[in-house]
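Excluded from the complex is one protein chain; the other protein chains are retained at their positions.
Moving on to subunit A:
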């Protein structure tokens, strides 16, 4: 197996995450799909790091994880706040800015 296969896998996982963001309505599931996309990008980072024989790619994957952790905390707090006021976690229901 050529190590390039990891890159193809990361492309597939990223597209699946994007598909989930586009077709799901539940805000939490949409958020999980975003996490999947971040993870796919991390896989590409690690693979490129191995390709170049340098650790910088791994450092970037590490920072992605840090940012993802911060993002999850704030995002979930936003989802909880929206749920409290609207009693719904569906992304279709939060449409006040549309009108």
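Going forward, contacts are C-beta pairs under 8 Å (C-beta built on N, C-alpha and C of every residue); 3 or more make two chains touch, one makes a residue touch a chain; residues count from 1.
Going forward, contacts and distances are computed from a predicted model.
J.: Given the choices "NADH-quinone oxidoreductase subunit J", "Chromate transporter", "RNA polymerase sigma factor" or "Xanthine dehydrogenase family protein molybdopterin-binding subunit", state the protein name listed in UniProt for the chain not shown.
T.: Matching "NADH-quinone oxidoreductase subunit J", "Chromate transporter", "RNA polymerase sigma factor" or "Xanthine dehydrogenase family protein molybdopterin-binding subunit" to the record, the invisible chain is "NADH-quinone oxidoreductase subunit J".
J.: In the complete complex, the non-displayed chain touches which residues of subunit A?
T.: Missing-chain contacts on subunit A: residues 1-9, 11-20, 22-26, 28-29, 31-33, 35-36, 39, 42-43, 46-47, 49-56, 58-59, 61-63, 65-74, 76-81, 83-84, 89-90, 92.
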